[in-house]
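Excluded from the complex is one protein chain; the other protein chains are retained at their positions.
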Amino acid sequence: MATNTIKIAYIGGGSQGWARRLMYDLALEPRLSGTIALYDINLNAAKTNQRIGTLISNHPDATGKWTYEAIPTIEEALKDADFVIISILPGTFADMAMDVHFPEKYGIYQSVGDTVGPGGIRRAVRSIPMFMEIGEQIKLHCPDAWVINYTNPMSVCTRTLYKAFPQIKAIGCCHEVFETQHLLANMAEEMLGVTVENRKDIKVSVTGINHFTWINEASYQNIDLFPLYARFAEKYVHTGFEKEQGKWEESVFHSSNRVKFDLFRKYRLIAAAGDRHLAEFMPPVYLKNPQTVNDWKFHLTTVDFRVKDQQRKIAENEEVFTDDTKIVLEPSGEEGVEILLALLGIEDLVTNVNFPNKGQIQNLPNEAIVETNALIRKNSVQPVRTNDIPLDVANMVNRHILNQEAVIQAVLTKDKNLARNAFVNDPLIAAISYEDAVSLFEEMDVWQQDQ
Amino acid sequence: MATNTIKIAYIGGGSQGWARRLMYDLALEPRLSGTIALYDINLNAAKTNQRIGTLISNHPDATGKWTYEAIPTIEEALKDADFVIISILPGTFADMAMDVHFPEKYGIYQSVGDTVGPGGIRRAVRSIPMFMEIGEQIKLHCPDAWVINYTNPMSVCTRTLYKAFPQIKAIGCCHEVFETQHLLANMAEEMLGVTVENRKDIKVSVTGINHFTWINEASYQNIDLFPLYARFAEKYVHTGFEKEQGKWEESVFHSSNRVKFDLFRKYRLIAAAGDRHLAEFMPPVYLKNPQTVNDWKFHLTTVDFRVKDQQRKIAENEEVFTDDTKIVLEPSGEEGVEILLALLGIEDLVTNVNFPNKGQIQNLPNEAIVETNALIRKNSVQPVRTNDIPLDVANMVNRHILNQEAVIQAVLTKDKNLARNAFVNDPLIAAISYEDAVSLFEEMDVWQQDQ
Amino acid sequence: MATNTIKIAYIGGGSQGWARRLMYDLALEPRLSGTIALYDINLNAAKTNQRIGTLISNHPDATGKWTYEAIPTIEEALKDADFVIISILPGTFADMAMDVHFPEKYGIYQSVGDTVGPGGIRRAVRSIPMFMEIGEQIKLHCPDAWVINYTNPMSVCTRTLYKAFPQIKAIGCCHEVFETQHLLANMAEEMLGVTVENRKDIKVSVTGINHFTWINEASYQNIDLFPLYARFAEKYVHTGFEKEQGKWEESVFHSSNRVKFDLFRKYRLIAAAGDRHLAEFMPPVYLKNPQTVNDWKFHLTTVDFRVKDQQRKIAENEEVFTDDTKIVLEPSGEEGVEILLALLGIEDLVTNVNFPNKGQIQNLPNEAIVETNALIRKNSVQPVRTNDIPLDVANMVNRHILNQEAVIQAVLTKDKNLARNAFVNDPLIAAISYEDAVSLFEEMDVWQQDQ
Partner (left out) sequence: MATNTIKIAYIGGGSQGWARRLMYDLALEPRLSGTIALYDINLNAAKTNQRIGTLISNHPDATGKWTYEAIPTIEEALKDADFVIISILPGTFADMAMDVHFPEKYGIYQSVGDTVGPGGIRRAVRSIPMFMEIGEQIKLHCPDAWVINYTNPMSVCTRTLYKAFPQIKAIGCCHEVFETQHLLANMAEEMLGVTVENRKDIKVSVTGINHFTWINEASYQNIDLFPLYARFAEKYVHTGFEKEQGKWEESVFHSSNRVKFDLFRKYRLIAAAGDRHLAEFMPPVYLKNPQTVNDWKFHLTTVDFRVKDQQRKIAENEEVFTDDTKIVLEPSGEEGVEILLALLGIEDLVTNVNFPNKGQIQNLPNEAIVETNALIRKNSVQPVRTNDIPLDVANMVNRHILNQEAVIQAVLTKDKNLARNAFVNDPLIAAISYEDAVSLFEEMDVWQQDQ
């Protein structure tokens, strides 16, 4: 495949976070160029992205040159694409408010509400038909394309693509593990007195599922980081640890890693996602109420915050349109472009991806989307096998996997009863009474399918 | 194998319920005879059983003649046995009181406390070393014997035998499914106006694990019983159903089947164990407090009751010793003797047994002890494959399987932390706070291994 | 389901052997009645069957009454059928002559030529599109029907039905194991001096694939038949054994069981199919040339013989049409009607069937059609799990399974190269040079798909 006539179909991107990061990284990579077909159900959002992308590509420091085009139909956007990137927001802010905040009525607090828990399940029910549609369109218009999904609930959305088109070449990507590598790097610096150049120098073996991901081996050079982390977690479990102490209070996305440390003490693996994600997979230990959340030093992400964040991004766009010198090209820290380079054969990559389980984790169900390392090479993603997950962690992970499988099957076979059974079995929901759980299921209209 | 010189080693039996039933059934089966070697850690209990067994075998109506011998060592009892029957009480009544009642301090009520839940897990921790020992003795003294286990926690104890001696020929047997067949027979009589001669005329396909067992196919002659049961469960879910209405109040072992009906409405499979067992595998829906239990029309089995029950049995023995005309030979309804007949090649049997999963239920973990039908023939137990369990039920069953695997691994590798993680993950325990669960674990001394 | 308004669609049956047997058995079973829709690509053959079936059903001794109707289209025949029986002859006698005899040019002799070997593979290539079509029609017209296939190559044809319609409820049935039970009964009579009333009193555990089927447990009452068979095979391996010595020479379908005895001495399992079938799965040990076949005391079934056999059946029909007193109702020894009774819930049956492997034989590939015992009950076929096949036998069986999987995949994906690779890997064909094998593949036009 030529590396200068690449076609990328970008599905979604209206909310601009992920799209913008990719644009920067592409502009900074001289070995690739081509066209980005931008499709969003909101065509204006795609047009905005076209304007921004064009400005970025025209930036004097940009070494990678791309043509951005807003495309009105998904069919045309996908047509003969080499790569498809999916980063949609399934639903409105009103939907999201229902997902995240309504359950508070029953005492269920969610720090994100997009993966599991009542919000995650409701969002899954809504996303599955969308991803069935996208998968079927890919089958028709670009069956050989590599598909990178960034949308949550990651496991559910990616699994649905495979349900729609079993031969699809799709992976799910997420940066949560990178953050944990940064934490381990900071730990190594503090405890070993070394300087870690690059988070990638922290070698990790990844297992589990997206946002409930675990590291079962970690090393820096010839040093096993597990004994170190044991001491580190012990030391900081009560105060938390941050590179700059107290910074967690500045952003809803930050935390002090107390949840991660506590999970290590209990389960002896390094949980590898943000505390706000991890907490949602557990019974309400960390999410009992807003005070507990605060005590554990992480945040509930409100939808109000998300609305404001969106407005802020729009304002930033306006600024840039007025004055394009505001654009400063900087690498995003994401790996999308490295993955493209690897899939094109330009540079091998070993990183964590979400991929159907075909033996990479033998004690989790086959075909479920799991997150492990993979070796990515030209036109090839090969998961790296990791050891069996310890029984206690496997049990918690498996409960979510089977719940997610149940939700997918429920939507595909129109079986509301099955969806409800999965819902009441979620650990956050199982903490309220069965009767309340069923009421919540109905009041939130989790099913959404009869409309 | 000759059928008139059979040696059965009976391990346990001190509490006499199961032993006595077997004695009756053996006395009523003319095709078999031989010797029963009775071993109990309480030699006097074994001697009492010897006296009773001898009286029964000498009864004028007895057509099966057996020699009963109390044996002081397990080695001698097992030596060259053709069959081994294990029915021990792991621990004292004081242990049992701790298992069952102590958790009430934290609001956890258990209707039996011998399978899962805090009591079941504590009992498991105690039983595993005993079954390792028994398994190793069988390996040494009668490796070709067929072993029938009646002891709870059934899955854990049977699994441990296979850990001790992987080539063991062991099955676990339990009568709970039979009761459900009786219920279905009663239903058929009521709803179809037929007379069901024999519970075995109700054909059932069994899946799941012991005491959390499910029927996924049921028929009577050419009638599918599932649509019938749907109507039946709907009709009686609020009032309960019994052959003689109100009888559930007479015995702690009885119930009105309301839990079973409710589980059907939710999960669309026929739960096939007594309500008091089923309730313990679920979050505290049915076991919220004593009042709920009463509302659902089943009972908490107190240890006081068990103590009295034991005293009653002892008194009955005394009566019999004084006046052996009190002995009335009647079939027990158990299948032990039918299983012997089948394993000896005299009469084929299809019945439900607990056996390592080697594909009979493809969506549960391999090697876990599962309960399905099996075809029993001469020297052969072949599990009958059953369809995959629906995802919602599979998720609940699997949680207990992995928890039990974790407890076994914890004891065998002396990993208290793992035992604790399994404990807090039990659905009854997960309903209290993590902190309380850990306190309960310590206060109950679930671990018991450091003494 | 009512048992007196059953609709059976009979697909094929033009050659009349199997159809006639079923008609007799149905006439002798008073508990069932209904309609048989006869469909054959040769409508006249179906009409002949209609005439014969009607005569049989009208016979004064017939207690089971059935209406036979020749139906011109498969759609109409299948419409709302409760059962589908498939017994087609895939191809003409000319095809069969090519299958069986052409390979003799290269020194390959086949005793049947319909399962494996050059003839079996060529027949498979021809049958697969037919069974795809039948499977798709069943999906459309009677998706809930139970389907019984009698057509060879059994494993390939049944597997193809599942490829066409994964939810199909299909089994493959074959009487070869019954003959082996008769042999074991004869053995028991000779060696134990008993009288075996019924071949079903010989209990066998079945494993392997159709026509390369093995018994790994066998008993009569409480007697293990394996040590007996070891002595028996030793005694008769050179002379052969028949109930009436020398009878094997009378019919091409008979043998003296020498091949079976020889296989036992080598592999220590009881091969459970006719010698003429077994020989074809092995390298040319027993099929080196016609003389070897004669030495091993079985036969090559010529197509000439089959043509004459067909003419004989037609003549018999004519006789019957002229004089219906020629009809004598006698049970056929087949189990088709027992299977109907079991599937209708009237009487449980444990027998050997061909069914997708879902764990019943853990060391053979999943989903391949394997032959094991199954428990058949109302609307339910549940395979009985059997122990792993010993490695030496597993290796031979697996080679044929993967070869058959390859042929099916080759036809479905139009991959002639794959078909050729499977062909040259067949044990009978691997005995000639690679170059000759490829020439044979072309000269026989094994592929047949380009026409």
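Structural remarks
Each chain carries a letter (A, B and C) given by its place in the written order, and its residues are counted from 1.
In the analysis below, contacts are C-beta pairs under 8 Å (C-beta built on N, C-alpha and C of every residue); 3 or more make two chains touch, one makes a residue touch a chain.
This structure is a prediction, so every number in the text was calculated from the model and none was measured.
Counting contacts over the entire complex, the absent chain touches A, C.
The hidden chain makes contact, of the residues A:101, A:385 or A:416, with A:385. Contact with the chain that does not appear here is found for just one residue of A:95, A:217 or A:445, A:217.
Considering C:192, C:329 or C:431, the position touching the chain not shown turns out to be C:431 (whole complex).
Within the full complex, the residue among A:192, A:230 or A:350 touching the omitted chain is A:350.
Even with one chain removed from view, chain C keeps its contact list with that chain: residues 266-268, 283, 285, 288, 363, 365, 390-392, 394-396, 398-399, 402-403, 405-406, 409, 417-418, 421-422, 425, 427, 430-431, 433-434. Within chain A, the residues in touch with the undisplayed chain are 1, 3, 203, 205, 217, 219-224, 344-346, 348, 350, 358-360, 362, 373, 375, 377-380, 382-386.
Operating definition for what follows: only the chains that are shown with their structure count from here on.
The angle of the rotation superposing chain A on chain C, based on CA atoms and rounded to the nearest 5, is 180 degrees. Here the largest set of C-beta contact pairs joins the chains B-C.
Chain B and chain C have CA centres that are 43 Å apart. In this assembly, the C-alpha centroid of chain A lies 54 Å from the C-alpha centroid of chain C.
Under the contact definition stated at the top, not a single residue of chain A touches 2 or more other chains.
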